[in-house]
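Right, one structure below, let's go through it.
Missing here: one protein chain of the complex. Every other protein chain is in place.
Should a chain be cited, it is by its letter among A and B, assigned in written order, with residues numbered from 1 in that chain.
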Amino acid sequence: MKYFPHTQDDIEQMLSVAGLKSMDELYGEIPEQLLFKREFALPEAMSEVEIRSFFDTLGKKNSQLVCFAGAGVEDHYSPSIINPIISRGEFLTAYTPYQPEISQGTLQYIFEYQSMICELTGMDVTNASMYDGCTATAEAMMMCVAAAKKRNKVLLSATVNPRVRAVVETYAKYNGVVVETVVEKDGVTDLADLQAKLAGDDVAGVILAQPNFYGIIEDYSGVADMCHSKKALMVMNANPSALAVLKTPAEWGADVACGDGQTLGIPMSYGGPYVGYLACTNALVRKLPGRIVGSTTDVDGKRAFVLTLQAREQHIRREKANSNICSNQSLMALYVTIYMSLMGNKGLKEVNKLSYAGAHYLAEQLVATGKCTMAFDKPFLNEFAVKTTVCPKQIQAALLQKGILGGVRIADDMLLLCVTEQRTKAQIDMLVETIKNI
Amino acid sequence: MIRNYDKLIFELSKEGRVGYSLPKNEFDGYCMCSGIPAGLKRETTPELPEVTEFDVVRHYTNLSNKNFGVDTGFYPLGSCTMKYNPRINEEMASHPLFTSLHPAMPSEAVQGALEVYYNLAESLAEISGLSAFTLNPYAGAHGELTGLMIMRQYHIQRGDLKRTKVIVPDSAHGTNPASAAVCGLEIVEVKSTANGTVDVEDLKPLLDDTIAGIMMTNPNTLGIFETEIPEISRLVHECGGLLYYDGANLNAVLGKCRPGDMGFDIMHINLHKTFSTPHGGGGPGDGPVGVRAGLEAYLPNPQVKKDSEGRFYLHTDDNSAGSVSNFLGNFGVIIRAYTYILTLGRENVKMVGPLAVLNANYVKESLKSEYYLPIEGVCKHEFVFDGLADKSTGVTTLDIAKRLLDYGYHAPTIYFPLLFHQSIMIEPTETESKETLDEFIAVMKKVAKEAIENPDVVKSAPHTTPVRRLDETTAARFPKTTYKQMKG
Partner (left out) sequence: MSKIVEGLFYAESHEYVKIEGEFGYVGITDYAQHELGNVVYVDMPDVDDEVEAGEDFGAVESVKAASDLISPVSGTVVEVNEALNDSPELVNADPYANWIIKVQLSDASEAQKLMDAAAYKAFIGE
């Protein structure tokens, strides 16, 4: 077996040094009835040739579709140089930078990641990354409750992605946090309902989305004041790619920003790995879970980077911890750091411009077919909901026949469609044509 | 010199440079300038770098040279199972027939992906002796939290609402109590005996009808097998609680015994430890959670099932503990782990534990005259020294760790477990050869000798690394966590 270096001779010598006569003696103390004696019901070992052909066969059972789906996962362009860099063994096969003297590579890219996330969100500080946008939002909820000390209620807008809401609600259920939903009106958060639900002076935080689940860019004017006057924190789950052009969580007055970094060029990979981000104001830094990297100097005065504020963390705080997160999603943080370095401000703006143009063209064309109407009359970036006169299931089935993933069905008469810079006019026209012919 | 490279990507930036190329705009007349009200647009410009593609390649290649990974050298970091990460796993995970899949694709269009998920879950169930697995949790800690949610959901569904306490051994990793706290459970600590295992006599009086369960790892954090596990299982089940297995140390027993057979009801596995997926500098990993028969419905949504005709589909169960992730976990990591299992095959999976244990015992026995071994006897995949045997040198575990860096090794885990003051926890894993271990043993002995003959060289180590010991106090007192803050 190519992963095991032991020759029979090695084994005998090593056993002898360990004072043992046989391999079985290594498990001599284990009660007999616990030992596993039969063969595993697993396939026999495969060679690389067989492995490749095995996954080729499986891969061909998946369809390759032109993607018009979004709902939190978008089909953006992934630059060619990222994979080779993150595949370098020095990055790929390292662990958490416990020994900073030989982990400056990891520590520095996390520092760069943190700097870039703060630039996009406008927030003061961020951690070294989270698992995904859903769990990052759940952690944001826990931060609100920890910061408020005696309050355990959090308000969650109905316009937040349902997958994010489901995870927030799961964490809340077991942690004892009460989650109340702020209702939606015409596709956006009903601010009157928000105000009413804040009136009890018992809310620790309010969780909102930008753009929201329907792709709508919500107007949160006055919301920060509304929250802060009731001593509630404002949390904004925002698409980081869109923040190159949209008003930032900081500009809206949010205390915490969170979301999923998948839109920063990460392949869709059937749901992961992606990377969550979680950022906040300086006032909340001690409530921020996870690893944080800071700059410092070594004994010779050389600039260096190190894990800092570690006393907040789960392994120290144990049962007093507000979060149990240990590591981060480091390699994916490197992924988006390289992406943001390549794109820069101009590239990210360009991505948004192209996606915006394609999405608005598609919306216009769909309405022109007579089979769809815009579900909401609100500004959007690259994703929008349409009401359909034909059953969306039927539309999606027809599109599937043409090799198109026709958005996400979000109601019995509603489709959510997303366009990225990767969608060509020909692809959009084919989608429109197919719907027209139903 | 390469290792002196000290630029930040921001410091390479020059206005006007670009590192991207994007398609032409085929859509005339759609402009954000008019389409999005000014009040919704960003007022400031994000200060991202302006660099060329080549700048980026060189910069991160140079950064990688200041890093140490398993590929670089021996990485005996206890409790982290830093084994070899095969490249075929990477190749399969970046297969375009999988990376192109959107999670909203209908089941009939992703049968291959669902089959990978289903088969890995089945394989893990077979290897661990449990009934069903979810692969949705993203990491060990996340799996732990998910497992505890399942434990609570089981009691809630039975209408047994007063079980709000969980027992955790005092030797447990800090993540165990932290996960329990996040899950809304109160922690009750059970003491260890002198040989580091759970004290059954201390456990008995803790067991009553408020106990949701117990969290254990076996072997425990000292690398000692809990031989009384059948009795512990009987006692905990008798009081109505469940046994949770922290799979951090699964590598020790892989192929030799199974958590399910030990009596555990719920467990998590760290794919990035036991199943060779790379640690990636701290993630992404994946933390599958398995349950014994009868608890399957409580696994997080969505669940992957197979129908009578062999077709795979997604199932949402009303009794589930809930959703814990965006979708089906770190799918790319799932492909890697499955590739590893297929490469090993049934004949080699069972050798992982024994060879890992052989390596650990070999290193332990070779070093126990120079380093103080608080618990004698056969260890499992890892073991703990409590500092140097010679306590008069003033050289601490931290010093030894730093000196090892000079000799080209990653340091073992230090100051954990907390049971000893100078813990050095060593886990060699099965993929290291006798020659590698012999060289490490020689260096450890040399450091022990240096500690006596020239302690200053050890206390001031490391000397040859890209940077030397860091000022962590200033970093924590005046945190500078972004380029902007650093520039002041």
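The criterion applied here is as follows: a residue touches a chain if its C-beta (ideal position, glycine included) is under 8 Å from a C-beta of that chain, and two chains touch if they have at least 3 such contacts.
None of the values given here were measured: they were computed from a predicted structure.
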Contact with the hidden chain, among A:Ser78, A:Thr181, A:Ser221 or A:Gln310, goes to A:Gln310
Which residue of B:Glu122, B:Asp390, B:Asp438 or B:Glu472 touches the chain not shown here:
B:Glu472
Contact set of chain A toward the excluded chain (per top definition)
286, 309-312, 316-317, 320
It is residues of chain B that touch the chain not shown, namely 472-473, 476-477
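The working rule: only the chains that are shown with their structure count from here on.
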Per the centroid of Cα atoms for each chain, what is the distance between chain A and chain B, given in Å?
19
